[in-house]
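For reference, the structure I am asking about is given below.
Apart from one protein chain that is not included, each protein chain of the complex appears where it belongs.
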Amino acid sequence: MSRRTMRIGSGLTRRNVVLGAAGAAATLGMPGILTAQPANLKIGILHPVTGGLAYEGEQCRKGALLALEEINAAGGIKSKGGAKIEAVLADAQSKPDVGAAEVDRLAEAGVLAIQGPFASGIALATTQAAAKHNLPHLVDVGVVDQIVTRGLPNTFRFAPGFGKITGFALDALQKINTDAGGAAKTAFIVHEDGAFGSGMAKLLNEKLPGIGIQVMQTLSHPSPQRDFTNIALQIRQGNPDLIIPSNYKNEFILMARTLQQQRVRPKAGIYALLGGAASNVAFAKQYPQAAEYIMDCNHWYNPTKELSKVFAKKVADKGWDLTYELMLNYSCMRVLADALERASEPSRAAVTAALASSTYGDHIMPYGPTKFVNGQNEGAQPANTQILKGSVEVIYPAEFASAKVAFPIPQG
Amino acid sequence: MLGGLLVPAVINGLALGAIYALTALGLTLIYGVLHIINFAHGSLLMLALYAALFLYTLGGVDPYVAILVLMPAFFAAGYVLQRLVIQPAWHGRDENVLLVTLGLAIVIDNLALWLWTSTTRSIDSRYAFEVVDLGVAFIPIAKLVGFFGALAFGALLWALMTFTDLGKAIRAVAREREGARLVGVRVEHIYAMTFGIGTAMVAAAACLLLPTFYVTPQVGYAFVLVAFTTVVLGGMGSFPGALFAGLLLGVVEALCGLYLGESLGQIGIFVVFILMVLFRPTGLFGARA
Partner (left out) sequence: MSGKAAGSVLLAALLAVPFVVQSEFWLSFWLLVLMFAFLGQSWNVLGGYGGQFSFGHALFFGGGAFGTAILQVRHGINAYLAGAIAITLTAMVGALLGYLVFRYRLRGAYFALVTLAFAEVARVLIASFEYTGGGFGMLVPLARGAANFQFDDRRIFYLIAWTLVAGGCLIALWLENSRFGAQLIAVRENEDGAQALGVDPVRTKVLAIALSAAMAATVGVFYVQNFLFVDSQIAFGPGMSIEALLVAIIGGVGTAFGPLIGAVVLHALGELAKQITGNAPGLNLVLYGLLLIAALRFLPSGFVSAFGRRPKASPGAVDA
């Protein structure tokens, strides 16, 4: 899909990708249609699609464009005379300074809002740059809580942050563990040493004893980490009931494989926090043995909803990996479309106001109605997944669950 | 409590170090002869990993068998790259070559990103989870193969350099470029041959690495800095040096990771390197090179 639409524009308008038939006609410069159609509403889609975060960034971009395509196909923004949403794509190259410069570019391209940019470090730079243009910036992921605590009035974060995710995970873990008669009493924490892994580890170390789980050891590693044998051997020696990893996809895969090679099987299981691959369908399929029973507290969609099922089917048909980046950006675009629908006029200030008063609830995520308090979506919460028979199932909270938890993991 | 892990950590470090050594062998050869620091080395490793991966997933060719195909292919690629891209930009300025290889790295990395996207790929060969029980630890078969494979390729390269006419010509050019030219050695051809052989070694390293690792367009960077370090530590241009230094760095990394934690332990390699260069700047085997 995206390949094809990339070619629609040409010359100077090439960057402005319009999806949907009318949009294509507009860029081809058919004046008859142009006058009949209201002007396109431009949204900046800013992600790191090159550099170290290219995979995540590309997934994000796909999700946003998928939602945009649907919205335009369904008649665009009705209150603005059926105006189409036009995506202006930008690449942060996995660098904060480039991200900030791209915000300036997007502002000049006349976008009404920006969605992105996945990584926390980049988000700190882009939200600040967007503030200068009074440009509403809907942060899709960016779990570092400082993004929304700096008092920037243009910044909205759709997904939950560190604090919320950790709190949720502890509740879930406590409930699951209590139901299993306290099978997990000891844990090893394995985390990447960047912003998100160390942030998680710190919070967990403070709070795990409170739910009756003793942290035996906390092992940090860089990204990329070339080898996990040391870590696997230390875990084997310590023999904890539970392993709690927080790392990116590549490291998670290496770790899971190494644990299997070294025959390390914690009694209660593996409970990942924002585990890079633990909620990745492709990982579950490729390494069914290493992946089976791994739990993850992560951004994840609500699999029980009809809207989600349609979404998942589309993603599968396109042959994409079903990942949370895709889900969150798909949702963010819908939140933006709703804000455009309700904005009194197509201006940045009006979109900001519309976002601030958003109560949009038709998410694929297991969220309540959107409610931004100081820029943070209070309706957001993660979900607890587990890989069961090679597929990613939601096991907590109960109202969104698609399967029953296997905890402690069956032995033998 | 870590005492019991000492032996397995050392064994694992040796297995990892063998891969470092193998990546460094090509680099040290290129440095020794052409006196250039090849920034594209990591990117070529990445390219070779993809090649091996696709041979496996599309053609069902085992990575170890793929060595037979990929070494000649990468030899040819290296030869052509040196002849057509690097040599013409040289102009007698070594810093230009550095930047050309940097430019090549940018082109190769992003071409890979564009063609194959940044999805992490890996193979699940039938021996991926087969291990040998050493009592203190399990050693994956693939790592053992990597270890002995690296040693074998090191020996092969050494034999090539010592006993063949090509090896003699390469050594002559490395020692005295203009002198070699005077006695009829085609220096440009030898340069390209050297670059080709260095690149072929990277292909071998990739095939040995693939069963225990993954591939992304950025994967080369996980190895390239260590490879540079290995080259200098071993004494630039010295094969036994690179082999030994690679193994040493693998063990240093494993032990520092064990005792300092994997995050802080990363400095182990660099600290050893800095101390080494300050106090024995010719490298471990430099005097012999």
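A and B label the chains in the order they appear, each numbered from 1.
Keep in mind that, in the parts below, contacts are C-beta pairs under 8 Å (C-beta built on N, C-alpha and C of every residue); 3 or more make two chains touch, one makes a residue touch a chain.
Note that the structure is a prediction, hence the values are computed from the model and not measured.
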Touch criterion as defined above, residue of B:144, B:166 or B:277 at the omitted chain: B:277
Candidate in contact with the missing chain, chosen from B:157, B:236 or B:255: B:236
From A:66, A:83, A:100 or A:208, residue that would touch the chain that is not displayed: A:100
Sole residue of B:98, B:136, B:160 or B:187 that reaches the chain not shown, by the stated touch rule: B:98
Chain not shown, touching residues in subunit B: 31, 35-37, 85, 88-89, 91, 93-96, 98-100, 102-107, 109-114, 117-118, 217, 225, 228-229, 232, 236, 263-264, 266-267, 270-271, 273-274, 277-279, 281
Subunit A residues touching the omitted chain (full complex): 6, 9, 14-15, 17, 49-50, 54, 57-58, 89, 91, 95-97, 100-101, 104-105, 107-108, 121, 124-125, 128, 132-133, 144, 146, 150-152, 192-199, 222
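Methods note: only the chains that are shown with their structure count from here on.
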Chain centre separation (subunit A, subunit B; CA means) in Å: 36
Contact set on subunit B toward subunit A in their complex: 1-2, 4-5, 8-9, 12, 16, 110, 113, 117-120, 122, 124, 128-129, 131, 137-138, 140, 213-214, 216-219, 221-223, 253-254, 257-258, 261-263, 266
Subunit B-facing residues of subunit A, complex: 50-52, 54-55, 58, 193, 219-222, 224-227, 229-231, 233-234, 237, 249-250, 253-254, 257, 260-263, 282, 286-287, 289, 321
